Each structure stands twice: as structure tokens, then as C-alpha cells.
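The other protein chains are all here in position, but one chain of the complex has been omitted.
Read from first to last, the chains carry the letters A, B and C; within each, the first residue is number 1.
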Amino acid sequence: MRAFLDMGGYAAFIWPSYLVTLGVLVLNIIWARRSLARALQAARRRSAGPGEGA
Amino acid sequence: MNLRDSGAVPVNHLEAEDLQLWRGDRHVLKGVAFVLGRGECLQVTGTNGAGKTTLLRTLCGLMVPEAGRVLCEGRDVRKDLPAFHSSLMYLGHEAPLKADLTARENLHYWIGVRRSVPGSILDAALARVGASAWCERLVRTLSAGQKRRVALAGLALMFAPLWLLDEPTTNLDTEGQQVVGALMAEQLARGGAIVIATHQQLPAPVRAARILELAA
Amino acid sequence: MSSARMPAAAGAAINTAASFGQATPAAPALSAARLALARDLTLAFRKRGQLIQPLAFFALVTMLFPLAVSPELARLRAMAPGVLWVAALLASLLALEFLFRDDAYDGTLEQYALSGQSLTWLLFAKTVAHWLLTGLPLALMAPLAALSLGVAAAAVPGIVLVMLVGTVALSLIGAIGAALTLGMKRSGALLALLTLPLSLPVLIYGARATELAIAGNSYLAPLELLAALAVLAVTLAPLAAAAAVRISLE
Partner (left out) sequence: MRWTWFHRLASPPYLYGLAARLTPWFAWPAALLILGGLYAGLVLAPPDYQQGEGFRIIYVHVPSAWMSLMVYVIMGVAAAVGLIWRMKVAHAVAASCAPIGASFTVAALVTGSLWGKPMWGTWWEWDPRLTSELILLFLYLGFMGLRAGFDDTQRADRAGALLAIVGLVNVPIIHYSVIWWNSLHQAPSVMRFGKPAMPPAMLTPLLVLLLGFTLFFAAVLLVRVRAEILQRERAARWIGETLRT
């Protein structure tokens, strides 16, 4: 296990790389969901309010 | 469909069908529609921000409506914009004048891009709007009303079937307004059409065939 | 001037317009473009202060290097191609903001777009004027800067030639960025962000050709690549700029 974590001496480079990439993936999920939630909220507000076009 | 080819003469010069336009979250044009025949004048009124300028810019094809279309002589103007543009003259509320050119130079470069105008006709147009005395002065030394008159000289030189005028009488004295009236009357008399956006009364002797009121 | 004749002439002018169409021949595209070019040059020479700004900037930047790095001519000579090209790139960027700005404010661009003439040609003419007023003087000034950086006089023709070709491409690429940022109030930083990455190939080939010219070698290969970029920019950039101006006018 320790040998695996050590990665043949390259631990200081490999683990940060994987962390950064996973971080980017997770952030993408969060950002996308948040932008959809915001758009839905705004759309609800508009359709609840006095809609001029609808 | 193709009225010109079938030999039938379209009744209306300019036609707008259900124009819809949004700016950001603002619904500016809410289904604007009108017809305008040859030799007729349409007055567009409405409070500030009601979309008068937006309507004019949409009519001349600078802005693209999200729905609806503009027809000229029965054809959708988007089919051939350059041809439509060479048949119209748009005068915004700011005259396209450069402070560092003389009034005459401004007119020369402005009109010259559209059509070649001999110098004598240029001078005649300047005389017509009462600008002969100061047409060799730099525009930066002119008053707002004088600048407006230079723009009117441009109007006198644009023999376009359709005029789109945005507040043409702003800053003009009585004499200047008379010139606007005379120019517009001539345009109508030779069968041209005018769309004018103003909340003031139209300069005599022009009378609006139709009035379109835009709600804010 | 007999004022009595004037109204008559005006009446005649209006009468010729009685029948639209045939009476009003449109100006041919090329003469319209020539007029737009003449107008911009006239205007520029009326306000000479603005004309000198990019040149002064260029001279200033090239002067900074000896002060910041070292006055040793051997070191400066090694850096000269990079210094000249980065300074030229920044100087032409500085001038770009004014390329369409005034014409957008006073409605001239609107009139161009509604003239029924090809907007592409009119904007090309404006860009040519811009090059004549910035690119050309920069190329003519580059030898002075190069000599002050310890470059041999024999390299001067090469430096000027390379810069002449390169600045053509820079002006045209910049015109797209300037047209895209027209609608914005403060566009300086954004203009740089849009234009500089697209200008990198010009910088790479231009600096390399200059380096070869300074070393006294043949700089034909990078110059040819640079010329290819310039030709590509001449054919495509005005089209893109015209589309961008139409979007900005919306």
C-alpha cells in the first residue's frame, strides 16, 4: 500500500495531477448543475410574474 | 409570390408584419405591423424608450427581428439587403459628421460613398439648406442646429424611394423646420415614402397618412 | 457667387430625382472605397497628435530594454528581433482602438452599412488607411530602433521589408478584434486578449525573419510564410470585420 502511494518516488507529481483533474471534473458537474438551477429559478420567476409574451 | 415578375404592381411600398424584438430582458417591439404606400408618410410616436429608434433600425435591416418581416415592394428585404439599402436613406438623430472636416467635405465623403455627386450639385444642396455662408468651416465650430442643416443637405441629395428619419427637426429653428417640411413634401410628391419618428408635430405642409403609436 | 442661381440649380438636382433608379447611379464599389480611404487619411492629418502616439510608444518601448537589461550592444543585438517585434505588436494594438471607434460613435459606420455598397470593401479601405498611418511608419522607424540596439546597417533593408509585410497582417487581424469590441465601453484589455493570440504566428515568423536578417543570413523562408499569412489576412479578415461590424451595429 505504501509502495502504491509512493508511486516509485513520483508521488509528489502523480497525486496532484490526479487531484487537479478530478477537481476539474467535479467542478464542471457543480457549475453545470448550478447554472441549470439558476436558469430554472429565473424562468419560474418570469412565468409566475406578469408575463407579457406568454 | 413574385409580384414584380407577374406584372402586378404592389400596392404598398413598405410593409411590416408582426415585428417582435427583444433587447436583453426587454420586449421592445411587440408585434409592430403597418403598411405604407407610395407618396405616404408614416409618423411613429411614443414616449422616450418606447422603441422608435429601434423600430427604424429594424426597418432598415440593421437589427434583426426575432419574428416578423419587413417587405419592400412585396419582397422580403432580407432576401437582398444591399439592393434595399441603396433604395433607402436613414438619418439617425446624430448626423454622421466629423468635427475635423468642413461641412462641405463631410457632405462630399458621406454622399460620395453612395453615389457620385458633382460639386455643383453639392453646393446647390448646401445653398438650399442655407449653409452656403459657412460650408467651408470645420464642423467643430458649428452649432447643433447648423450641424443638423448639413445633415438635411445630405437628405436633399439622397434620391432614395424610402426615407427613414429619426427626429429630423431637433435643434432646428423655424426656418430650418420649413426646409425639412419642403424636402419631405417633395419626397412625397415624387412618390417616395417616409417613415418619421418624432413626438413633435410634423413640419408643414406634410401630413401623416398614418400614425403608429408605440407603447413603452 | 450669384445666390440667385443657387435655388434653381437645387431645383434641377431634385428634378433629376423625379424618377428614382436610373437618375441616381450608385458609385462603383472601388471608388466608394477610395473615398473612404481619402476621408480617413484627411482626418488623420487634421489631428496629427494621434498619429504620433503609436510611433512614440514604439520608440519608448525599444528604449526601455537597454535601460532594463544592459547597455551592452552584444546582448542587445541578440534580443533585437524580439524587442522590435513585441514593440511593434503592442504599438499597432494601441492604435487599433481608434480604428472604428469614432466612426461607430457618430454613425458613419451605420451609414456605410446602409450605403448599399460592400461593407467589406469600405472596411478594407479603412484598414488600409490604418496601416498607412501606423504599420508603414513603424516599419520605416524600425531601422532607427534596430541601430540603437547595435544591429549592423547592412540588415536594415531586411528589417524594413519584413516589418512592412508583417504589419499588414497585424492591421488586418486587429481589425477583426476592433470590430468585435465596438459595442463596449472599455475594450482595451479585451481587445488585447482577442488580438494577441491570433497575432502569434505573425510574431513568430516576423521575429525569426528579422533574426536571420540581422545575422546576415537568408530570411526568405520565414518571409514567405509571413507573406502567406498576410495574403490570407487580406482575403479573409475584411469579410470577418464586416460581419463583426454588422453584429456590433445591431
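Here is the rule we go by: contacts are C-beta pairs under 8 Å (C-beta built on N, C-alpha and C of every residue); 3 or more make two chains touch, one makes a residue touch a chain.
Source: prediction; values computed, not measured.
**Q** Considering all chains of the complex, which shown ones does the missing chain contact?
**A** Within the full complex, the chain left out of view touches A, B, C.
**Q** Consider the whole complex, including the chain that is not shown, and state which of C:41, C:59 or C:243 touches that chain.
**A** C:243
**Q** Give the residue, chosen from C:28, C:71, C:157 or C:183, that touches the chain omitted from the document.
**A** The missing chain is touched by C:183.
**Q** Name, in rising order, the residues on chain A that touch the hidden chain in the full complex.
**A** 4, 7-10, 13-14, 16-18, 20-21, 24-25, 27-29, 31-33, 35-36, 38-40, 42-44, 46-47, 51-54
**Q** If the missing chain were put back, which residues of chain C would it touch?
**A** 176, 180-181, 183-184, 187, 190, 193-194, 196-198, 200-201, 204-205, 208, 225, 229, 232, 236, 240, 243-244, 247-248, 250
**Q** If the missing chain were put back, which residues of chain B would it touch?
**A** For chain B, the residues touching the absent chain are 22-25, 27, 64, 66.
As a convention for this text, only the chains that are shown with their structure count from here on.
**Q** Specify the chain with the shortest distance from its C-alpha centroid to the centroid of every protein C-alpha atom present.
**A** Closest to the centre of all protein C-alpha atoms: chain C.
**Q** Roughly how far is chain A from chain C, centre to centre by C-alpha average, rounded to an integer in Å?
**A** That gives a centre separation of 43 Å.
**Q** If you average the Cα atoms of chain B and of chain C to get two centres, how far apart are those centres in Å?
**A** Centre-to-centre distance between chain B and chain C: 33 Å.
**Q** Got the chain A residues that touch at least 2 other chains?
**A** As it turns out, chain A has no residue touching two or more other chains.
**Q** Can you tell me which residues of chain C touch two or more of the remaining chains?
**A** none
**Q** Which of the residues in chain B come into contact with chain C in the complex?
**A** 60-64, 82-88, 90, 92, 94-98, 100-101, 105, 109-110, 112-116, 120-121, 123-125, 127-128, 132, 156-157, 159-161, 186, 190-192
**Q** State the interface residues of chain C toward chain B in the complex, per the touch definition above.
**A** Where chain C meets chain B, its residues are 1, 3, 6-7, 9-10, 12-14, 16-18, 20, 23-27, 31-32, 35-36, 38-39, 42-43, 46-47, 102, 106-108, 110-118, 122, 246, 249-250.
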